[in-house]
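First the structure, which I've put down as structure tokens, then a few questions once you've had a look.
For this depiction, one protein chain was excluded, whereas all remaining protein chains were kept in their positions.
To keep things simple, chains are lettered A, B and C as they appear, and every chain counts its residues starting from 1.
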């Protein structure tokens, strides 16, 4: 279903070519100042056409709150919101009428629903994420005001170009990297178009994306996100561990293939005696951990340390390079999709990851 | 909460030292032959003390069906089941009364609930997984009978020892590895104690575990799981993509830190033109994919190819080596937990992963 | 929360004075012909100002489908829909700024949310029901096309004026009444303004409503609904019995105070030997019941007989007669709300009851 969350709950609707895309946010606490302009910045960070690195479509994506807010303050009732679609006509004939795009949702949607939206993927359209970004931005605003929670995501790799996380390959996370996690701001992330807060790496990433673009090809990458000043005690002991809900949320973003929290996959290579986070008395007199390989979660429950995690995004499936594949009919052929396509989604994915993180914390 | 699933739903209860641990399985289809002995094998694979590699506690873990089955056949009503705990007394004085174990749930449980079970972690006990394994085994039985679904998990790494997945570090998954995924059986997995179906690697893994054990230390690893002959069309387009539900399920298993599906994190390094799974007409006349980097899921929906994924398990937090840490009071000290501990959980995690996979497919 | 249903799920938003009211319908099967005009008739039956009996506000209430439908056919994806509010400005000063209306939601909303929409009741506005009627109409359309289900509601009492259900007060339901239930159509119901399919009674009901109106007062009543040709096997044995879900749905309609199914409250007065529905072989060779005091449900599960039930609606709380009451401040005073008010809601409640019935069956 198209609903996420229990106490703070978002339900989204909309495809590429319908009248509008939007969402209903239920469970937003009453009495919070809120208007369209509070939501718009993340909508704008999400939309394509922001730099030479992305698809040239420039969608305005102006969000319109429909309900749940009066005199600039939330009522505690459901917040309806929508963004009008520019192009509401089902599209004209294209090559994808005959070909399911390789590694795209075209074929599985047809298998599941027995019907095909003219745009092919229907709800798999990146426009679906508009509703979540709007909802997540409202959640984040509440978390910031009520608890001072800070959520910042950034691009940590593009292709084989990785932001450095440890001094040597045999080490766990370096001091420098952990300091980055504990201080990085959204403004710093936006200093370059690729949204990687390590200038040297950012330059290489841009080159890699431009290379993909020049070949009518695409490239994948990873996004890392940190949640600071999270309330303690979030997450349930068994099936709804905080990391399980974060993984669920992140793998619901289109094109994702992996999730890791704290020391993640690499951490499995280290002995318990090295990996365990020893306890210490913190300057504020409270118990805390000396290191934070756990990523802010122990036994499925937040412990007050920074929560950080990484998400893998595969290279976009839609490329204009020719691909030898088969038609819906099974007949072999060569597909070359027209138009320009986004060669790398990770810079645009940053606000989506932040939004989903906020939704999990509010849940 | 302690409930997983919507249409096939499991709810579990139980800690280490209470009367019993168990589960209620609701939504099991009527008319399926079922008795205790159908569930027991996976319970036995899960329990500790199976080999020199694990903790020497030998719990019988005999499952007792309470309801929902009459004359050996399911009624369609809830199946209650339980396993009695051998030792029902809260434990005697130990060092962990004063120390929260580093990287364990002791501290976060106390933060969340304001009360501490004598066993420390309460529901974070590995005994909690008994209920899920029982439920997953029933789910798997139905899936096998109704659709021929096959679910097999195995250990793919222990520490830095990895089962080989590609010919070179710069390649994606090799033919040999994909063939392993498409043919491996649970019997083959159980041929060695470490449950790695690659003998040479298995030997190295055993050495690594024995090394950890000899140092009163622990080591992490990964488990890979494949679901073959899954129905097509599983998963929802947006928030409940099949990979999102799998990630949720897998990261609800204790000690997990990561999840990846298909080509996963490594796949992000490859261009779309290389990574995309081209369509072909399969021998049965149906459309399928030539490669399977997507891991059986496209646009969040199963496409009928093998679904495979990998889960990261950190090194167990409880070690008997001395650890410099702090007491609940904040006072610094040295903790050396008594008793023998499981140096590596991945072999025992294999049936738990299989059970959770079955629960997701049935959901 | 503002969500109803599991597999077919509606979420609504909107207050009296916001930009629009609307809903997202998730889980609508793909491939069903659908457009705005299929939904409009029930929207029109619901809106005020249809006859001299109701409030004179004439809201156009034109529904606009936003998504989930392409080329006149459902896609299986969420259907967003909305109806614009005519008057989007928060209202001017009125007496209800100082007085919580007796027996209205004004006071409890303030208790719960600590904030007051200018319109007082916020979500308790009758405009909230627009979203449900739209959703229910889509559900009903599917049920009709897939199973031939027929849902018809009508007004069965206004004040002390009751449509006759039995020959004497000591009898259970009469043959005539059961025949009415099994044959009544929506067209017949709409033959008079009060929507009671018993002309003589309808005339008396109209008189009673006109009396209330002339005194600036209001009057309550009941609505009876029948669901014919329902699939068998609906409802769950324990907490989600079909009658429990129907009761839940019906008591979620504003101003409702009671629900009874089959022989209801009166049926409790009869002995089991009289009340039990004996089984017989029906003309189609299937087992059925001779009488139907159960109202189509036994053990919480539909048995294929007509499902019929009755809902109590209290007299509307908002009246323009003077009422001795207290202000928010606690100070005693006299409230006379300005404007004209609906003296009796039951005729307008008919399509709302039908919509909720359809939502329960689709759930």
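Here is the rule we use: a contact is a pair of C-beta atoms (placed from the backbone, for glycine too) under 8 Å apart; a residue touches a chain by one contact, two chains touch by 3 or more.
Owing to the predicted nature of the structure, the values given are computational and were not obtained by experimental measurement.
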item: Among the chains presented, those that the missing one touches; value: A, B, C
item: Option touching the unshown chain, where C:144, C:314 or C:340 are the choices; value: C:314
item: Of B:39, B:63 or B:82, the residue in touch with the unshown chain; value: B:82
item: Omitted-chain contact residue, chosen from C:30, C:48, C:78 or C:100; value: C:100
item: Which of B:122, B:136, B:295 or B:347 contacts the chain that the document leaves out; value: B:122
item: Positions on subunit C contacted by the hidden chain, ascending; value: 1-4, 12, 99-100, 102-109, 111-112, 121-124, 128, 157, 159-160, 212, 215, 217-222, 232-233, 236-241, 243-252, 254, 256-265, 267-273, 275-281, 285-287, 289, 293-295, 297-304, 312-319, 321, 323-328, 330-332
item: Missing-chain contacts mapped onto subunit B; value: 1-3, 9, 11-15, 17-22, 24, 26-27, 30-31, 64-71, 73, 75-80, 82, 90, 112-115, 117-118, 122-123
item: Interface residues of subunit A (partner: the chain not displayed); value: 6, 77, 237
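As a working rule, only the chains that are shown with their structure count from here on.
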item: Chain located farthest away, centre of subunit C as origin (C-alpha); value: B
item: Copies subunit A and subunit B - rotation angle from C-alpha fit, nearest 5 degrees; value: 180
item: Chain centre separation in whole Å, for subunit C relative to subunit B (CA means); value: 48
item: Geometric centre distance via CA averages, subunit B-subunit A, whole Å; value: 26
item: Shared-contact residues (touching 2 or more other chains) in subunit C; value: 77
